[in-house]
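For this view, one protein chain was removed and the others were kept in their places.
What follows is chain A.
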Amino acid sequence: MQPIRPELVQEMLDALKGEPVYLHLEMTTGAYANKRNQSMLTASAFITNAEVRYSQGSIAGQGPYRIGLKTETGWVYAQGLTHWEEQEKDRIIAAGHDDEGKLVVAFQLSKQPF
């Protein structure tokens, strides 16, 4: 993973716009959050290979970044994105890692299922 370059992410969001794409969206505190710190709530959610089509998609912020996709009937939103795979040319694999390197949020888009 490399630090996100927003201008390149934007190009890919533009390229995938209007087409049926597969989305992986995830956020997690880690399964042991409450064990490590009792004031923390262990929580996570993910949806994998959800089919979406968006009419507007952009990346915002100065880093960490946000991505918002306006779909036909709603929105897809992710905040806290820090890293992505720069060598991926046909799909977006992005995530937000905390200062220990642990994944907190993931955002992935592809024409093929993950």
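Criterion: a contact is a pair of C-beta atoms (placed from the backbone, for glycine too) under 8 Å apart; a residue touches a chain by one contact, two chains touch by 3 or more; residues count from 1.
Quick note on the criterion: contacts and distances are computed from a predicted model.
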| item | value |
| --- | --- |
| Absent chain [UniProt protein name; select from "Pyruvate dehydrogenase E1 component subunit alpha", "ABC transporter ATP-binding protein", "Bacillithiol biosynthesis deacetylase BshB2" or "Tryptophan synthase beta chain"] | "Bacillithiol biosynthesis deacetylase BshB2" |
| Candidate in contact with the missing chain, chosen from A:9, A:23 or A:93 | A:93 |
| Selected from A:59, A:78 or A:106 as touching the chain missing from the view | A:106 |
| Where the missing chain touches chain A, by residue | 1, 24, 26, 28, 30-32, 35, 44, 46, 83, 85, 93, 95, 97, 100-104, 106, 108, 114 |
